[in-house]
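Dropping the structure in here first, questions after.
Part of the complex only, each chain left as placed.
Order as written gives the chain letters A, B and C; numbering starts at 1 within each chain.
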């Protein structure tokens, strides 16, 4: 990380200096003109990543992309992205690179595998990983990046596919203050909030904690709605009461799991779309690993994990995670 | 309930009729002049009840009161309340009566016991129970009241001792539309919201569902805050991130259980004041009974019940329920 | 209970005295000749009760029976039982009576309803309830019986339909030492073990505690077997290892939930027969009520309750309770 450290030591003069000297092989400037002229790498063009990459293209960033799926690549190629055949080929052409991958194992492979990013990463590069993975893997990647003279930060997102499409994601960034400032411009092109959480791994930590609490609240809201209805309360009225009382939460207000309470949410569309149960189970697994490693008890988070795991095994894998409401219902009564 | 039904059948003429004829032994009018002239009964002057009764006095309602504690009675007597020596003595003098008692057993005793309300209740009386109890006990009391020509409604409250003192409670009312309308004036003198939930018992149902979700969210928030801190996040920053994301809930925003995040909440005052863990355990026991009776699964509500029970047994009984945060912490590290 | 007390005070002379004097309206003697001559009542001829009643007939006890199902009654009538048209009609003819009913509400109805047992019970009668119900309901019935000069004891059973058929049940008896001794002869005709647990209600308490632990062990065994298999262990070998180690329990040894490990158990017959999931959920509901009332935490018992409730709601109601193994499995892999 020597190059990077030297640069940051220059303090306030940093941006101006870069504009004047046109130094290549450094972390690119936050100047909007400059940044839009140098190539940016993007690896991982799935449900989320393809929207994020497209938003970068729209904002004027020239991209070089990679994904194992030819189809995903083709669409962005038509929109003007340059295509690489390996992560290494991406890394050799850029000094800023975003990865958006399914899980820890993919991140390890894409960064450290043969033809991985680290095999050809340029000194001074900024590597931004927006995948949701184990914080300790983020820290491991950061250490390896440092050994190559590059900087790795974690920047997982909150907000689903629609927020990715509309550029409304929230990024939770773990890394130094300097790295955060350098990444901000790029991330702001894909989201509305870019929050600096602390050192490397804390972006993942914030994401994991939020999703654990979200899962708990969602199942809790499902239990409360189901019980209240069985006790004779009208669903919309019950939701209204919860939302004006201390039971109020994002799941009861914005994403109510009981069909018919809100329009435009998955519960009113047979739990299609949204954030799948299997993905929530994965995030809760990360939370449990983190709990075990840090010896932090999380009894409700742990039970939420188990419930989403059982749901995943019982036909709910691709349903939105608010289908916990349906899972708890008496199916004999509803068939 | 014949008197009551007859009266309500008179529709719009009801209030005027009462003002003219000064009929006693009927449910008193909603006319504010009238209602403030006839005696109102109040039984149960504990932490909540004494504030509620005082607010009625302040708003001009003459009161006749009863409590087993002489001290509680004395203070309100000094403020102008008339004192009775049994619930029956209260009931014989009023046609509107509020009860605020600790649990189902007390309600059964005060209403059906020797010298209980039902032994001398006046025909046409409106009996408002603001205790938090089993909805089936509310329904049983309503049936017995009907047999005496009186009307019983459940109107449990949300909001703690401060809300009771400041007249800012929310009342969740279970009973007929007519009974709700008759009670509204009185309840509005003690709270800011009076919500009609449905038939008798649904006020309790709404209260129980809200508190179950509250308990789940509070423990969930405690787990997320504790885990995040162990993972290196600064508590206030973590709370801010949760509150701008999908983990947001009343417990994270308004009543954060981690000391130092918010001012003026129990967590920043060694968990003193607020809503005690033993009381939360009691409410969760009601939720579990309701779940069992209606065959509604509530895995997280059930585990929250167990956690608050263990806490109650382990020295947290009188601490605010947000002390779940402390219970989960590693005490070796904090001692 | 005066008659009963007087009799028991006679100590060792009691049996002889009864044989000589042929006193009616007393608790019948434990002499086998005598007891087989006086009518015994039996109410509740379901899956368990019909076998229990038939065993009494086989052992020479003349029976007068009642059940709401005409079919159940008819079969035992063919075997020689006398039929009554109400519980009261049974009670008026006997001084020993066994009830075997589904739940607390049925017991309350059969004992205290119109045409119920208490409307015509004979002084000195011994009323044996083998239903599994709330211990507090047993105690309430015992009190009411005492008021009628009769004795009520609780004697719930362990062992399923096969044990009922083969006379191999275990009875857990709550009542006085004297009442226990008087009931022993009759109960021994239907079971192999008759255990005196303590005062009225303790039979239910023992039953409830056993079944709570059974449910916990069964789900625990299911989790351990499922996890071990996923980790590469052969099911029979894993069961063998558990059974020679500290994980050993009745569920792993005698009633293993993994298909193919043991012959002749429900898991090897598509979970048919045995003890249904819905019945287990009911017993666990009783355990939870008892936990709540006595303020005894039971986190695993409570979660086991929720799991069996979700299973009951998800198509497992009539499957044996060892189908927890199947519920936890990944159904995507097995379809």
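The criterion applied here is as follows: a contact is a pair of C-beta atoms (placed from the backbone, for glycine too) under 8 Å apart; a residue touches a chain by one contact, two chains touch by 3 or more.
Note that the structure is a prediction, hence the values are computed from the model and not measured.
A.B. asks: Since every chain is the same sequence and 3 are placed, give me the total copy number for this complex.
C.D. replies: When the whole complex is considered, it contains 4 copies.
What we mean here is this: only the chains that are shown with their structure count from here on.
A.B. asks: Suppose you list every residue number at the chain B-chain C interface; are over half of them used by both chains (same) or under half (different)?
C.D. replies: The interface of chain B with chain C is built from mostly shared positions.
A.B. asks: To the nearest 5 degrees, please report the angle of the rotation taking chain A's Cα atoms onto chain B.
C.D. replies: Angle of the fitting rotation, chain A to chain B: 180 degrees.
A.B. asks: Find the most central chain, measuring centrality by the gap between its CA centroid and the centroid of all protein CA atoms shown.
C.D. replies: B
A.B. asks: From the mean C-alpha coordinate of chain A to that of chain C, what's the distance rounded to whole Å?
C.D. replies: For chain A versus chain C, the centre distance works out to 55 Å.
A.B. asks: Just give me the whole-number Å value for how far the CA centre of chain A lies from that of chain B.
C.D. replies: Centre-to-centre distance between chain A and chain B: 42 Å.
A.B. asks: So how far apart, in whole Å, are chain B and chain C when each is placed at the average of its C-alpha atoms?
C.D. replies: That pair's centroid distance is 40 Å.
A.B. asks: Multi-chain contacts only, two chains or more: what residues does chain B have there?
C.D. replies: Residues 295-299, 303, 307 of chain B touch two or more partner chains.
A.B. asks: Flag every residue of chain C that touches chain A in the complex, lowest number first.
C.D. replies: Result: residues 303, 310, 313-315, 317, 327-332 of chain C touch chain A.
A.B. asks: Where on chain B is chain A touching in the complex?
C.D. replies: Chain B reaches chain A through residues 135, 158, 170, 172, 193, 195, 197-199, 201-202, 205-206, 208-214, 216-217, 219-221, 223-228, 230-234, 237-238, 240-242, 244-252, 254-255, 287, 290-291, 294-301, 303-304, 307, 328, 330.
A.B. asks: How about chain C: which of its residues touch chain B in the complex?
C.D. replies: Listed in rising order, the residues of chain C that touch chain B are 281, 285, 288-289, 292, 295-299, 302-303, 305-307, 309-310, 312-313.
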